[in-house]
Structure formats: C-alpha cells, structure tokens
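Only one protein chain is missing from this complex, and each of the others stays in its spot.
Let's turn to chain A:
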Amino acid sequence: MSILSVKDVSKTYQSGNRRLTVLDQVNFDIQAGESIAIVGPSGSGKTTLLGLCAGLDSSSTGSVILNGNAFEKLSEDQRAAARSRDVGFIFQNFQLLPTLTALENVMVPLELKKRKDAKERALELLEKVGLKDRVTHYPTQLSGGEQQRVSIARAFANEPKILFADEPTGNLDTETGEMIEDLIFNLNKEKGTTLILVTHDPELAKRTDRIINIKGGKIQEEIHG
C-alpha cells in the first residue's frame, strides 16, 4: 500500500524575469514501512522535494498524496494538522526550540495531539535515546549528538506514519553520526515507520531499501537495495 505518492510534481520559482525550474515532472511511490534515500549534488532539488513530500511547501504542478491526503487540496493549516498527525521530522541542524528543555521539546507533538500521557511518553522516548539524565537541559546545554537524539525522540513521539530526515548526520562527527544512524534505523524498524531521508552520505543511503538519485530537478535513477 502506497503511503506517499508523488505524481508529475514540478516546482518553479520566478526570479526576476526568469523562471527557474527546481523540480521537473517527478514521479514515485513509497510503500508503508519502506525506507528511501534521496541523493544528488547540491542544488539538485533534494531539499525542495523533501519539503513538498512533507507538505511544507506546495508544488507548482502535480500532486503529492500523503496517507490519502492530497496536499494541493489542503489549506496551510490543514496541512499543518496532517503533519501533526502523520509526519515526523529530523533536521540537519536539529531545530530544537531553544527556550524549551529537552523534555518539553519532545512533549510538543504529543501535546498537540492532546495526549494526557505526554510527559510519561516523552520521558520514555528520551530514555530510549539515552538521555534520561538530560531531560531538564536546554538545547544550548547539550552537545550536537545529544540535540539530534532529542530531535529523534521528538520525531518519533507522535508515532508518525512517515519520517523525513534532512541530512540527519550532516552536522555530527563520524562516531556520533553512526550512533544516530543506528538509532534512526532501529526505531524505524521497531515502529514500522516509513523513512525518507536526504543525504550526501553514500554509506547512509546504502542502508535504505531504495535510493532515488536526483539531478537537475529530475530523477536520474532509482536503485533498489
């Protein structure tokens, strides 16, 4: 069963008198539980594609259907609700809310879903990522690796159907990066979540079920693992 369907998606920007096509007629489907890596050189359109798939932006033409919801038919607030329900994010620069503690950062998606057990669940997740002792720390008091682990705990908090990760190890040293990779893949397997990650790292990409290679806004090839 397809959880994400990308059909004839194009994205163009107007820059002065010039029309800039960042994505050009992209098509693919992702099945529930599948993990895929989007790879390609800088400026190839990877991040734009990720943003469109997650409903962070709207496509110029074509359709993105996530868990049965066609994003182009939803308003921005409806897309936000869909993200809250079905999507988790992990970012290269962690994107934790700096004024919230680690625990509160993880609680946010749960509270948005009005979960009564938000605190217990967040503590459980932080324990799972090895940060039980750091729950009251603010992001500035955590190392890069720790921040990314909080970010992973937050991403899995609302049990998303699909997880988007943008260069999740891009800002980390090799050792910490590997630990984070393991954490993502283990949790992914454990929860049965669909994983879409954007990366430059071929080793990380190889760990996914499928690699979509994108160049000049077009899919060049799909490699099945």
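In the analysis below, a residue touches a chain if its C-beta (ideal position, glycine included) is under 8 Å from a C-beta of that chain, and two chains touch if they have at least 3 such contacts; residues count from 1.
Heads up, the rule we're going with is that contacts and distances are computed from a predicted model.
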Complex minus one chain; that chain's UniProt name from "Cytochrome P450", "FtsX-like permease family protein", "Methylcobamide--CoM methyltransferase" or "Sulfate adenylyltransferase subunit 2" is "FtsX-like permease family protein"
The one residue from A:Ala32, A:Ala80 or A:Met179 touching the chain left out of view is A:Ala80
On chain A, the omitted chain is touched by residues 47, 50-51, 54, 56-57, 76-77, 80-85, 87, 89, 91, 95-100, 104, 108-109, 111-112, 114, 138, 154, 166
